[in-house]
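For reference, the structure discussed in these notes is given below.
A single protein chain has been omitted; all remaining protein chains appear in their positions.
Here the chain labels run A, B, C and D in written order, and each chain numbers its own residues starting at 1.
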Amino acid sequence: MKKLKENKKLLILATLLGIIGVFAIITVLTQQGIINRYYSGILLSTCINIILVVSLNLTTGFLGQLTLGHAGFMAVGAYASAYCTKVVFASLPAIVSFPLALLVGGLLALVFGVIIGVPTLRLRGDYLAIITLAFGEVIRTILLNLSFVGGAKGYSGIPRYSNFMWAYFLAVATVIIIVMLIKSRHGRAIISVREDEIAAEASGINTSYYKILAFIFAAFFAGVAGGLYAHYMGIIEPKAFTFNKSIEILVMVVLGGMGNIKGAIVSAIVLTILPELLRSVSSYRTMIYALVLIIMMLAKNSPAFKEIIRKIKNKIIKKEAQE
Amino acid sequence: SSEPGQTAGNAGGGTDTDAIIIGAIGPYEGDTSVYGIAVKNGIDLAITEFNEAGNSLLGKTVKLVAYDSKGDNTEATNAYNKLVDSDKATAIVGAVLSGESTAIGTASQGVGTPILSPSATALAFTETGPNVFRGCFTDPYQAKMMGEFAFDTLGAKTAAVIYDTGADYSEGLMENFKTAFEGKGGQVVDVEGYSTGDTDFNTQLTKIKESNVDVLYIPNYYKDIALITKQARALGIEAQFIGGDGWDGVLSVSDDPTVLEGSVFVNHYSPDDPEIIAWAEAYKAKYGVDATAFAYLGYDCAKLMLQAIEEAGSTDPQAIVDALNNISFDGVLGHLEFDDNGDPIKDLAFITIKDGKYTSYQK
Amino acid sequence: MSTVLEVKDLGINFGGLRAVDDFNLEIEENQLYGLIGPNGAGKTTIFNLLTGVYVPTDGVIKLNGVKLNRKVPSAIAKLGIARTFQNIRLFSDLSVIENVKIGMHNQVRYSLFQGILRTPAFHHDEDFIEKESMKLLEVFKLHSYAHIKASNLPYGKQRELEIARALATNPKLLLLDEPAAGMNPQETKELMETIKHVRDQFKISILLIEHDMKLVMGICEKITVLNYGTVLASGTPSEIQNNKQVIKAYLGE
Amino acid sequence: MNISQFFLQLINGLNIGSIYALVALGYTMVYGIAKLINFAHGEIIMVGSYTVFVCTTLMGMPIWLSIPVSIIVCAGLGICIEKVAYKPLRNASRIYLLITAIGISFFLQSLFQLIFTSNPKSFPTIIQLPPLTLGSFSISANYYLTFVVSVILMIVLDRFVKLTKTGRAMRAVSEDQGAAQLMGININKTISITFAIGSALAAVAGILYSSSYPLINPFMGSTLGIKAFIAAVVGGIGIIPGAVLGGFILGIIESLTKAYISSQMTDAIVFLVLIVVLVFKPAGLLGKNRKEKV
Partner (left out) sequence: MLKIENLNVRYGVIEAIKDVSFEIKQGEIVALIGANGAGKTTILHAISGLLKPAGGKILLEDKDITKTGADKIVMMGLAQVPERRRVFAEQTVEENLELGAFTRKDKEGIAKDLEMIYTRFPRLKERRKQLAGTLSGGEQQMLAMGRALMAKPKILLLDEPSMGLAPLLVKEIFSIIEDINNQGTTVLLVEQNAKMALGIADRAYVLETGEIVLTGTGEELASSDAIKKAYLGG
């Protein structure tokens, strides 16, 4: 028992070192010019996507509710935080105004999370999916008609405060917070809603509370991701937050495995980089992306494919045993 | 053929010290790819011609590297970074849509890459930096011209507008037309919106019909225009149709050109010009599709950029930007210079559709 | 001895069907109570009414004097009624021990932020949950299955896991809906012992529905027979076994 | 308010609503049986329209022939997609299927863009019937035909699913494939038939849609698909009359919102109305909100 605890402590230490180590390496490589603006831009986008995917995983993977409007929360966060740095906190120095703006963006998204969460408590499955889809579109349409943030022309001239450091540490924070949440009694409660709502209720779990909780956490982080995005691009347009964007995030969640944080991170990385790798086959990019999706889904779920994976695993274990 | 993506030496993408790299960015996939590919073809034609004529730029050949943006700002930014950092592009002719162009303009802050967009019309684009230029006229400019023209020349007193609420271009034209037309003393009686991708406009047109206006301003691209004009005439709307440069190409998709008779729109060139006609034929021969304003603009902007580099005498970004600021360029679309904002000073043509053909408007 | 559960004139309609009518019941502390009756008599429906799954059309339900009508299931569970389901409802993708841990949700109090920040309260409470869950599994000899996916347990074991999960909520009253269904007589016999043991160890009252007369007559101290939604008879096992009406409607010769 | 104008707008709403209804029928059909939100449905509509375009404009086939060809092509495509992309996932969680469906949808869009470019093509005139005149209103043939076809198809499909043996097999398969097999139902065949019907419906929808709005492009299916999907859900997804009702209602709300509230904010208002509808009728207008018996 004691040994187990010590192991745990070691693990935590190793994780922390790993997190800082990765950051240090990337920073050094960037200063050396080995990671140029192109690569660091991709890294930044990857971090933003990790936040989006891990947060969506909370509602779709752990809570088990299909949501098709994650981009809506992202939009709220993006616009709110951009408005903050451009107008509200314009006089403050970046080091204060930016985190403050991100927080405001996240919180406003959170408020929307409640607004969408409460009425949907009674809804299940595909009906919920539709409501969230509709909600995302409502946000987008409203933004199109808000002239003080540019309407369809987009909101431009946003200070470019986002950099890799911000994105990296916010992504790390998001992952840690969500993992900690999931591995607590509150996380178990969220998962129990996915598994069987009636049994969860009978076990004394207030499912309404936990549904909303999951929604607002997801919304908050999506809002923060939106803020990072806005301050990276310098211009945001409503058309960046369509249903297709929500789908893109959902695809990453599913590919990584529902309710699987590690998988989510890996798939966010892979699916952010994949389109860049495919630049040389430019007009076939979408088609290849589509095929990859289909093949991955088939591979993940076809028994034949799983059998092969198991055999490979067994071989590795045997080898290790021999050594 | 117009195989998108596979352009003059696009394949490798690595650095090539023997060539000057011109970067292009635009949507080559997705529903806006019509515009992106047309622009890219235009650029491609310019560079191919340049190389085939045995010309050299600062002693080197010119090579086009074009990357797809799918119309997405993040993709465009990535493409920009790759062009500048990995491909060592000297200048960029792009992007195509206003949003993505503004995004790369923003990304170029601190880098200073000369950027010339053939088609980004939103005002915000050239505001992103002194290194950012455009070859097309801005939304406010062309809408203002049309607003005044409608009142002065067409004699319209009342107008209605139907625009795509999701498109920056469409929204920009709507706002500025309204200001200009009303500034002249006309009355914009009804402004109707619709969503991107809509195909049914009957409800809005029914309302517009009630208002019985002299002209109906339709500031959008030809896909929507073909449907709107047809539905409008079917409902019995008799107003004259007017529009912006997005109209160019409408005849190629209309299944019933009679509904377009007498419409007037703004364009970058006049269709009767023999040089234009010759160019269009060459273009069609090479790419198999009809030339649109996007293709002309792509072609001219590429040539303009080459001229600027030549005049700068070096690949230094600031030198090229200075050259652009002082340029005096003559292309298929006529003469062009830049103002202090990086916006073009150039002529604009009023085109009308007569007997199923584009012709220069004559009173 | 005091009354734990008091049900007065309970009734519910499903469309035109009066599934439960004028139902009365009193269960005392530590009592093992049986509810039997023909198929479709309304037994499961009564469980659903007691646990808030259905809202009664009329009548009153009181647990230790607290009125339960219109309370949501989770609130009722917190007040002390736990149940199993006739059609087993486990968290089937989770491990056996996770199932029990979810049952223990309200046994500890650490907050959301304590959980995220991993404060000492979190560690203390989680250690407690871990230990208690394991103990509960041991009661049902499920501890060796602790890390197996619940859905891969054989049917009978799943029933026992459901009971363990229900007990994890620390109830005052435990409702068991046909706990012996799908068990063979030997297993049923063992289950009877377990149920008695649970009652004694956890000092709770148990109300159970069962069609296995050996079990019902063997362990229940009092029995109510339901027929067409109303009480046909109430009494000790021997009274019930000899009741003519019950024999005719339910037991057979 | 001008009454005749109001009726005109109502008719406008019904016109577009009929299209939604027709597309929603296909959605609901597949959803009702396979429990799959077939995101590729909109793309099958697109394929149906292009098939007619290729047959008539490019190959010079007579129009009456191109219609059945298009229906057959789509039905076949539907079966193929099911066999290749959905069938291997039959025992997997539904969300994987959803992603595959999205993959198929992207694939078809991009394939057709490669073949035909994203430049719109003009669709041949198919329907040459006179418009219908009702007093001072005149309704074009495309519109009333779409309306009539959607209502007829609704009735036929509803009867088919409820009364025929295949229909009953479909409903059984939709609930429990294992148990359905134990009844002697061939689930592969049943699901193939479902997809064939759903896709044939998509072809019909595509043809009628493209006749009313005669410009086709590879992306035409996506907006239409989402709108129709929403219509199907509002009516009660999986319920055949619900799809048509949902379609009509969506169309009418859209039209009246554009006409009397704001044509700029239409989508926001329409979607808000839908949210409200679903909050009060969580299983859609015709769906019964049955609590699971425990």
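One rule holds for everything that comes next: a residue touches a chain if its C-beta (ideal position, glycine included) is under 8 Å from a C-beta of that chain, and two chains touch if they have at least 3 such contacts.
Remember, predicted model here, so these are calculated numbers, not experimental data.
Among the residues C:31, C:44, C:133 or C:224, only C:44 touches the chain that is left out of the figure.
For the options C:51, C:86 or C:106, the residue in contact with the chain missing from this view is C:86. Of the listed residues C:152, C:201 or C:238, the one in contact with the hidden chain in the full complex is C:152. Those residues of chain C that touch the chain absent from the view are 14, 37-41, 43-45, 86-87, 152-157, 178, 181-189, 211, 213-214, 250-252. What chain D contributes to its contact with the hidden chain is residues 165, 168-169, 171-172, 175-176, 178-188, 290, 292-293.
Everything that follows uses one rule, which is that only the chains that are shown with their structure count from here on.
In terms of C-beta pairs in contact, A-B outnumbers the other of A-B and C-D.
Relative to the centroid of all protein Cα atoms, the closest per-chain Cα centroid is that of A.
Centre to centre, using the average C-alpha position, chain B and chain C are separated by 72 Å. Centre-to-centre, using mean CA coordinates, chain B is 36 Å away from chain D. The set of chain D residues that touch two or more partner chains comprises 110, 113, 264, 266-267, 294. With touch defined as above, residues shared between interfaces to two or more other chains in chain A number as follows: 141, 144-145, 198, 283-284, 286. The full set of touching chain pairs reads A-B, A-C, A-D, B-D, C-D.
Here chain D touches chain A in the complex through residues 31, 37, 85, 88-89, 91-93, 95-100, 102-107, 109-111, 113-114, 226, 229-230, 233, 237, 264-268, 271-272, 274-275, 278-279, 282-284, 292, 294, going by the rule given at the top.
Chain A meets chain D in the complex at residues 60, 66, 119-120, 122-124, 126-127, 129-131, 133-135, 137-138, 140-142, 144-145, 198, 243, 247, 250-251, 254-255, 258, 283-284, 286-287, 289-291, 293-294, 297-298, 300-302. Against chain D, the residues of chain C that register as touching in their complex are 44, 48, 53, 85-87, 89.
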